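The structure under discussion is supplied below as structure tokens; questions concerning it will follow.
Here is chain A:
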Amino acid sequence: MSAAAETMPVPDVALDVANVDVAYRVRGRDRLVLRDVSFHIARGESYGLVGESGSGKSTMALALMRYLPRNGRVRSGAITIDGRDALALGRSDLRRLRAETVSMVYQEPGRALNPSIRVGRQMAEVFEIAGLDRGAAMERSQAMLDKVRIADPAAVMRRYPHQLSGGMLQRVVIAMALASEPSLLVLDEPTTALDATVEAEVLDLVAALRDEFSTSVLFISHNLGVIARMCDRVGVLYAGELVEEGAAAEVFAEPRHPYTVGLLRCIPRRGRRKDHGRLDTIPGFLPQPGHTAEGCIFAPRCALADDRCRTESPPPYAVGPGRTSRCHHHEQAPDLPRETPVDLQAPVVREAGAPVVSLRGVSKTFAYYGERVRGLVDVDLDINPGETLGLVGESGSGKTTLARVLLGLTEPDPGSEVALAGVAVAGDARGRTRAQVKALQIVFQNPDSALNRRHSVRRLVGRALHRLAGLDGEALQARLLELIRSVRMEERHLALRPTQLSGGLKQRVAIARAFAGNPEVVVCDEPTSALDVSVQAAILNLLVDLQSREGVTYLFISHDLGVVRYLSDRIAVLYLGRIMELGTAETVFAGPHHPYTEALLSAVPSIDGTHRERIRLEG
Partner candidate 1 sequence: MALYIAKRVGYALITLWILSLIVFFAGQVLPGDPARSILGQLAPQSAINALDHQLGVDRPLLTQYWDWITGFVHGDMGNSYQFRAPVEPYISAALQHSLKLAAVAFVIVVPISILGGVVAALNVGRAPDRIITVLGLSASTVPEFVSGIVVIIVFGIWLDVLPISASWSPGASIPDQVYHLILPSIPLVLILFGYIARMARAGTVEALDSDYARTAVLKGLPRGVVIRRHVLRNSLVPTVTVIATQTGYLIGGLVIVETLFNYQGIGLLIYKAAQEKDFPMLEAGVLSIGIVYMVATLIADFVYSMLNPRIRFGASE
Partner candidate 2 sequence: GANSSSSASSGGAPGKPGGTIKAGIITPSGAIDPVTVLDQGGLDMLAQTGEYLCLANSKSQLVPVLAESWSANPAANVWTFKIRQGVKFHNGQPLTADDVVYTYKLQSDPKGKSNALSAFNGIIVPSGVEKVDDFTVAFHLTAPDANFPYVCSSENYNMIILPNNYDSSKWEGSFIGTGPFKLKSYTAKVGASFVRNEAYWGKKALPDATEFTFYDAQQPQILALEAGTIDVVGQFSVQGGQALLNNPKVTVISVRSSAHRELSMRNDQAPFTDPRVRQAVALTLARPDIVQGLFQGKAELGNDSPFAPVFASTDSSVPQRAQDLTKAKQLLQAAGHGSGFSTHLFTETTQEMPAFAQIVKSSAAKIGVDIALTIESPDQYYSKDWLSGIMSMVDYGHRSVPNLFLQAPLQSKGTWNAAHFKNSQYDTLSAQYIAALDLQSQRTVAGKIQNLLLEQTPVIYAYFYNYLAASASNVSGVEPTGIGHLFLFNASKA
């Protein structure tokens, strides 16, 4: 690298993307998913690309690696990496580019490594390409693993990928990516699949290594907090267009595109709670991929849009030093009118009365390949009528298991006691009375899995009304309509199937179904984590509305502390199947804490850039 620098003029940019259009060929037609995208990354700079799911982030990354899927194609534009025209490279040059100049890390570390080759061998390949012999390559690999702070690298090198945890794997992948000391590192959602605490460690690592290797970074994420923490500059991608660009701190502090503005308002931040009023939302939907509307792509969802917006495509207006915004009305953007009124009747917790649900000494042990896995350990928990109990904890801590035990979907170990309104109930839903079954319902994390994709909305909700509310005929139809309206859907949706609905609508159907039998307790198991933030806000608003009207009790599970804090009256922290901490939202967030809670809280990156000092947990 340094040798090259002496002989060649030092290119001031590591990556230059100019007016790139990318299309996928679907059923014989080109579907444009990136249009006219331009940005550059300076040497040593870290550039963030944010955008909701489907906006084209990964496509961008793959396009510059020249690894688009078979049906994908860069239609026009130029991509220059380290001074070389990436789109014009021949096969061997391309290989050299990948081997020496760019590296990429992506979302699922578990799948990025070959399951049947030892980790060390896979790492060593990188050095072997660079010309080292096997022994030397292994040595260098070990050194590299050391750099990514893996304890006992020699042992790790002998392992197979499945024997490593997600965080370890992602470190290995990052080590592999940095091994060739590339000038550009592309990270596509590198921490999305990881737990908050692990995510924080990996992010720290990336930041440290970036300094050490002085590599430019393209950091892709849908998580604004992560981008804010990691990036110098940021580009906001909406439906394949780069709508706003600028220094990260500025963009987040003072957005100049209505989309960015709306997006930031959707997020419960700065300790916001439901009694502070509704979250704002963005109306409408992301356009269909490959849309070909005239004018500004955001116009159909924009409160500022006028006729000009609908006919004339906005150019990237310069809105400050190094800042652009593709909005004709970028000046008014910060004053975008609210979509949803703030006023919100906060639900009342009925302080009086016995708990609706109480768990006593609940444990659950799974047998897994002959090993015993402790999902829950001796959990005692009361849920009060009308309250929202937030349940947080890292992945695998037993949140879902707790919910399933409560619902009777997983039978707890003998000796566990689940009581509903003071009456002990059977461990298996089949052994419970109809009233007991009816009283406990759930909204699952993933509506695609929770809704039978072959049934219409009418059937999905109607069947629940029939079974749980005992309704039939006219009465059923009337109540169905009422219910579907109460989740703010319309009659015409009844005939549709889940595949025809957006993620948000699907989750509404699931909510309607959960409320069909007037349940007393609704368990919400990460109901918004599969959704984009703009949709999440609407769902959270809906849940609050329903609660204040129906007086229902929520057990709200989430790993997103902002969301939990927004919604919950009390919070329980689960760690390795045990409840570590239980208290009102304020006390839990204010401390003093159990060390695990502290680690969890400190791990969360925030958009506002106010970090707690990171707490590391050992073991």
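FYI, a contact is a pair of C-beta atoms (placed from the backbone, for glycine too) under 8 Å apart; a residue touches a chain by one contact, two chains touch by 3 or more; residues count from 1.
Selection criteria: all candidates are chains of the complex that A comes from, given by their letters.
Computed from a predicted model, the values in this text were never measured in an experiment.
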_Complex partner of chain A (touching, any copy) among 1 or 2_ = 1
*Give every residue of chain A touching candidate 1 within the complex, in rising order.*
65, 67, 70, 95-100, 102-104, 106, 108, 111-117, 125-126, 129, 160, 162-165, 173, 176, 180, 368-371
